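Heads up, one of the protein chains got dropped from this complex, but the rest are sitting where they should.
Per-chain residue numbering starts at 1, and chain names A and B are given in the order in which the chains are listed.
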Amino acid sequence: MNRKSILVIVILAVIIVAIIASVVLQNNKGDENSQGVAQERTVVINYNPDNYASAVFQIAKEEGLMEKYMPEGVKVEWTTLSSASDIRDAMVSGEIDIGTPGIMAYMTAIDNGMPLTLMSFYGYATVMAYTNQDDINSLADFKAGDQISISGLASNPQAAYLAALKEEGLNVQEYNTMLVKIPNTEAISMLETKNQIKGSILSFSANLKADALSDKGVKKIRDFSDVIEKYSIGTALIANTDFYNENQDICEAVRKVQNEVIANWEKDMDKNAQLLAKQYDCDVEDVIDLMKNQPPTDKVTGYNDLAQLLYDVDMLSKPLKLEDLPNYDSIPR
Amino acid sequence: MKEKILRSNIFWIVVIIIIWESVSRLGIISPYVLPPFSKVVIQLVQELQDGSIVIQVINSFRIVLLGLIISLIISIIVLILCDKFKNFEYFTRTICNILSPLPSVAILPIVIIWMGINDNAMLVLVVHSVVWPMIINLMEKVQSIPTVYHELLANLQIGSIKKVLCVYMMLILPGVIAAMRIGCARAWRSIISSEAIFGIIGTSGGLGMYIYVNRAYGNLTKVMVGIILIILVSVIIDKIFVALEKLTIKKWRMSYERE
Partner (left out) sequence: MSENSVLKVENLTHSYKDKKNKKIVIKDLSFEVDRGEILSIIGKSGCGKSTMLKIVAGFLSPDSGKIIVNGKEHKKPTRNVMYLQQNYEQLFAWRNVVKNISYSIEQLKLGKEETKKRAEYYTHLVELDEYKEAYPNTLSGGQKQRVAFARALAVEPDLILMDEPFAALDASTRDKLQESTKRIIKEKGQTVLFVSHNIKEAQYIGDRMLVFGSDKDGNIKYYFIENPQEQDKEEIKKLL
């Protein structure tokens, strides 16, 4: 290869790098501009309309609370991604500024060095275990080789399941390999037809559909609310770190909205239950039960316990500590 | 010489790797979005040493291979039946045209409910994604066999089974190898995407599950490792097919088939 062709290739490479760089810089410049002039700021917030653990945003959106607390000139845009890893990836790439993914997805993300900041806790997950077997009455009755369905990995249901195993003194590693990933709809029909799976870990509102199958031999064997509270399993209010550092006022406003919804939880329960029941396609009474039993909180309590648990099953490379977070002081606990 | 270098795949791969590494190292693209190549390679070596990923590659590869073989056997049986009964050919065409465009991910929920979540379900999905286009492809190749051969075989009173197995499959060998190559690519695609929706958590499961799990845990380096492994395995499989072609088609120079 002669010198000329090397030169051509080097130039080619430089041009490609330059193009990529200019595209990326252009994006960043756009962000700076919007910060420089207050009127042009936009915040993109994700909420999952089907997940009770982010119901606070649903209610806030419906009542226009964001507009009430946001600084002048800030435009609020909503997105509705539902999978924790989708939300996380969109937040890392900067498409979403603030969201409420599962706290487990957040932990695995920061364990891999992703730039996310925990602002507060957001809502407890509702997770139940079901079986279609007569001889299974608790998690301990499952045997090696049984299959238990779960809707997703690094999800709240998985975290709750693992925490319960630890609390009950069962072999967490072994039980973890019993899990098979099956979407809720298919899992429920497999429970009903006693096909393949012996059990299912379901979150709200899929658990209501399983409850309705009691005449087909499907029964609830574990309510995970105890470990959910102990280990703070649920959604967390997370911001993209750059966004968090540069837009403290917006983040503060989002926290205020959260506080107001929590403060009015009891008072507005009937009205909000109707709204959520419509969204989840279930009875208002079921939602009211849930709202009474698992009211939202912004207090992070079981962070270190959960991190230790995930570290024990090799999902984290180190046991994370809440006190190690740079914004530790501002996190409600 | 210069021409030769510019034409070689390795040269361009090196260029891509250099750009990849520098773009990530210089922070032009965030390393969370694109981990540096060197980091991916180190991770790959670690994973290979650890060994569990080898089992996952073998798991996926085994299903792909088994799916290809089953698809080929089904295709041959269909060709035999088509040769015996003209109406069966019309029936097959209709079925293939209906099922061929259906992505395996679309029938996945049904298959899982019927078969459960295990290797058999994955196998059904792989066969589904491979077999219909393979049948159509091979049927067309058989039809393009010159009349001379059809008449000769009729003249010698060769039965359908012998005709398809011993003569047609050899006459359309370039088509068979091409169909296997395409089938292989389709099989990979289907298994990787299926495993990302349904999967067995833990050490078993295949490469798709490996990618999915690591994506769920936010470990992009491992996701890249999975992708690179798929590329490597695909390249190896392709090389095997090319060798097979050299061994047969090129040796016999089956010219009429290649048009």
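Quick note on the criterion: a contact is a pair of C-beta atoms (placed from the backbone, for glycine too) under 8 Å apart; a residue touches a chain by one contact, two chains touch by 3 or more.
The shown structure was predicted, so the numbers you read here are calculated from the model rather than taken from an experiment.
S.K.: What are the shown chains that the omitted chain is in contact with?
M.R.: Computed over the complete complex, the missing chain touches B.
S.K.: Which of these touches the unseen chain: B:158, B:182, B:197 or B:233?
M.R.: Looking across B:158, B:182, B:197 or B:233, the contact with the absent chain belongs to B:158.
S.K.: For chain B, enumerate the residues touching the unshown chain of the complex.
M.R.: 146, 148-149, 151-152, 154-158, 167, 170-171, 173, 248, 251-256
Basically, only the chains that are shown with their structure count from here on.
S.K.: Hey, how far is the Cα centre of chain A from the one of chain B, in Å?
M.R.: Distance between chain centres, rounded to whole Å: 36 Å.
S.K.: Show which residues of chain A lie in contact with chain B when the two form their complex.
M.R.: For this pair, the touching residues of chain A are 1-2, 5, 9, 12-13, 16-17, 20-21, 24, 84-85, 88, 92-93, 105, 108-109, 111-115, 147, 149-150, 152-155, 176-183, 185-186, 189-190, 193, 195-197, 315.
S.K.: Could you pull out which chain B residues touch chain A in their complex?
M.R.: For chain B paired with chain A, touching residues are 1-2, 5-6, 15, 18-19, 22-23, 26, 28-33, 109, 112-113, 116-118, 197-204, 212-213, 215-221.
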